[in-house]
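A single protein chain has been omitted from the complex, and every remaining protein chain is retained in its original position.
Now for chain A:
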Amino acid sequence: MTTASVSLGASVSSQSRVMQLALVALLGIFVVGFVGFSHIDAVHNAAHDYRHSMAFPCH
C-alpha cells in the first residue's frame, strides 16, 4: 500500500484513500451503467450499436 499511496496520492491517509478509490470505482460503474444499461429510449438508441457490440443486454 505504501508504494502506491506515495506514488499516486502523496500523504493520503489509508481511510481517505479507500474512500477516494471507492468513489472512483462507483463513478465508473455509474458511467458504464448510464450509457450501456439505461432504459431511456434516447440513450438506448444513441448507443445502440455500441451496446450490441459490447454484448450488453439489449432490446
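Annotations for the structure displayed:
The rule is simple: a residue touches a chain if its C-beta (ideal position, glycine included) is under 8 Å from a C-beta of that chain, and two chains touch if they have at least 3 such contacts; residues count from 1.
To be clear about the criterion, contacts and distances are computed from a predicted model.
Of "Sugar ABC transporter ATP-binding protein", "Cell shape-determining protein MreC", "CbtA family protein" or "Outer membrane protein OmpA-like peptidoglycan-associated protein", only "CbtA family protein" is the UniProt protein name of the chain excluded from the display. Contact between chain A and the unshown chain involves residues 1, 3-5, 7-10, 12, 16-18, 20-25, 27-32, 35-37, 39-42, 44-59.
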